[in-house]
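Reviewing the structure listed below.
A protein chain is absent from this complex, but the other protein chains hold their places.
Up next is chain A:
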Amino acid sequence: MAMPMDFKTYVDQACKAAEEFVNIYYETMDKRRQALTRLYLDKATLIWNGNVVTGLEALANFFDTLPSSEFQVNMLDCQPVHEQATQAQTTVLVVTSGTVKFDGNRQHYFNQSFLLTAQSTPNNTVWKIASDCFRFQDWASS
């Protein structure tokens, strides 16, 4: 069990995790797509423009068929999730927004949110995606 921390420390930890994670996530999505599922928990769920994708195998298939991408993030925010909701499993809410161009398609503005959970080993903390929600801002006219 983690030592109880003060609020400021929770926030700092969340910000550090969020920033590092988001950089890795979009870089992997754009340049090493085949490695993307390593960032997800086994039972993770993705809601992509209203389509549900559950579990690593389904996620792998989904990312395989998704055209190559070019993401540009212009908004990032994060919050530590209250332990009452997470049952003491350290979790961070990460919210991003920006533009994405998928090969063969026009550019879209997008909004994305993640729940990252900490998997701690003695030496470091690895953050993985427990849930992911992605939507084009103009999904209705796509």
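Operating definition for what follows: a contact is a pair of C-beta atoms (placed from the backbone, for glycine too) under 8 Å apart; a residue touches a chain by one contact, two chains touch by 3 or more; residues count from 1.
Convention: contacts and distances are computed from a predicted model.
Q: Since a chain is absent, check the UniProt entry for it and pick the matching name: "Trafficking protein particle complex subunit 12", "rRNA adenine N(6)-methyltransferase", "GPI-anchor transamidase" or "Nuclear RNA export factor 2-like".
A: Answer from the UniProt record of the missing subunit chain: "Nuclear RNA export factor 2-like".
Q: Among A:M5, A:A85 or A:V126, which residue is in contact with the omitted chain in the full complex?
A: Only one of A:M5, A:A85 or A:V126 touches the chain omitted from view, namely A:A85.
Q: List the chain A residues touching the unshown chain?
A: That gives, for chain A, the contact residues 7-8, 11-12, 15, 18-19, 45, 47-52, 62, 65-68, 73-82, 84-87, 93, 95, 97-98, 102-106, 111, 113, 115, 130-133, 135-142.
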